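Shown below is the structure under consideration.
One chain of protein is taken out of this complex; the other chains stay put.
Up next, chain A:
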Amino acid sequence: METLKEKKKEAKKPATIKISGAEAIIHCLLAEGVDLLYGYPGGAIMPVYDELYKFQDKLTHILTRHEQGATHAAQGYARVTGKVGVAMATSGPGATNMVTGLADAQIDSTPMVCITGQVTRELLGSDAFQETDIIGISTPVTKWNYQVTRAEEIPEILAKAFYIARSGRPGPVLVDITKNAQIEELDFSYKHCTGIRSYNPVPKPDASAIDAAAQLINTAKKPMIVFGQGVILGHAEDELKELIEKAGIPAAWTVLGLSALDSDHPLNVGMVGMHGNYAPNMLTNECDVLISIGMRFDDRVTGSLDTYAKQAKVIHFEIDPAEINKNVIADVPVLGNSKETLSLLLPKIKKNKHEAWHDEFKKRYKIEYDAVIKDELHPTKEGMTMAEVINEINIASGHKAVIVSDVGQHQMIACRYSKFKQSKSNITSGGLGTMGFALPAAIGAKMGAMDREVVAIIGDGGYQMTIQELGTIFQNKTPVKIVVLNNEHLGMVRQWQELFFESRYASTVMCNPNFVKIAEGYDITAKRITERKDLKTTVAEMLASKDAYFLEVMVEKEDNVFPMIPSGACVTEIRLK
């Protein structure tokens, strides 16, 4: 993090004097507690970069190698810290390169503010150089966006942007600022935004809904909890744990709910969804009360909605009213922040144990262990499995690492086999499934949690989508650990081709470069292993390294991820092989 660090200048001016729009932007960021942002300069944002140069002792700007990288880094930072991630880019291609990150943050509810430069106001709509309608383009993938065309709008709009990004169900906000608004002067003063009359970020919990939920939970014979990221975003990890323990309810997490509860908690029954665990998927259709907390019944979780948990009464704890009855009809919707609603619920919950019911999960875990997990973790075949690599990282890191995964087979394996002891430790692109997410997101995660080990788990396909961010690691000496699980295929698509397209491997075979040489070109220690005997020592060496480290593990080429619920099938049609 030492990009622009030589010249320092007399910094902050009193809040009432005339300053340029560009300087006002810096003061707004500082007022919002931002000390780190990611971005890439260009013509229409240059006045702001000039101010960043002057303020570099207060505000660190990380130059990524692509604007998409800046957005994912900001996301990684936001996901690990819970703070708003900030990314900046110029107009035109700079702005359009942010669209993937915005869409990813939108669907995964990640608080992020993106600031883009725009051509000067007089040129708007004239097809000027590097002009693009980023407001129009980003509208469907932002929680809110706004084009600033006058300097005096800057403080109020940026205050709103941060408020909207972080409040309620978080999400990305884009503020597009024309060049004239950066250059013109304004009388600056800053007021934090505390409310917007048309926006109700956190619905007030309804006491009767809480009562109805408690009543259902207390009388349930076979209750099951499915929790998602809403627990993490709502800081409700303790309340969730208390509920699970008090009522003795088996609890499963979604991909984005991972790490909100200890992996080894006795009532943690694993992951739901397409490549989730056998027990919670099967028993979704046997429970009598399904308690969903901070999750949105994504199709990768539910499979066919026509057959999903039809026997169960559904209680849906949710902050976003638009999620209620969107996919699954809730018998008892409980709107509100998860910490608040669970706190209100807890005193009404009777102590209980559902041992016989819990045994049903254990029985099915045994089935999955014998059919899948055993061979994945302790393979008898020659080639290495992805799961044994993840397992080795778990053991060597003491379950303490932040795991940042990309998208595909390795992601599902990482989600299935990673072990967590601390919340906000699983960072992955869940809803959008953005290949190329992990490398830049790991940079952001590391910078947000310098005291923690951050391990990026990436496939050979996704790695090459944002491989340029090795340059960011090099320049900033960011000590992230990069593990590429190389099967020389686009593994997940190949798996589908094998299962559903009669093994016609259309464009899924990868002819890869020498990844070790590439990493070494960026002065990153790099190793490639092909044999199991080297796994333990190399992982230990990687984790012991104080600097960035690249580890390529050649894994079995045509392994499939199981269990698997075929797309659109019923959760009980889960296949073990």
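Some observations on this one:
Rule of thumb we're sticking to: a contact is a pair of C-beta atoms (placed from the backbone, for glycine too) under 8 Å apart; a residue touches a chain by one contact, two chains touch by 3 or more; residues count from 1.
Here, contacts and distances are computed from a predicted model.
Remark: of the listed names "Multisubunit sodium/proton antiporter, MrpF subunit", "Acetolactate synthase small subunit", "Simple sugar transport system ATP-binding protein" or "ABC transporter permease", the one matching the undisplayed chain in UniProt is "Acetolactate synthase small subunit". Of the listed positions A:Ala31, A:Met46, A:Leu63 or A:Ile135, the one in contact with the omitted chain in the full complex is A:Ile135.
Touch with the chain that is not drawn comes from one residue among A:Gly125, A:Pro266, A:Pro321 or A:Gly398, which is A:Pro321. Listed residues A:Ile164, A:Val454 or A:Leu543: the one in touch with the omitted chain is A:Ile164. Of the residues in chain A, those that touch the hidden partner chain are 135-136, 139-140, 143-147, 164, 195-199, 320-322, 324-326.
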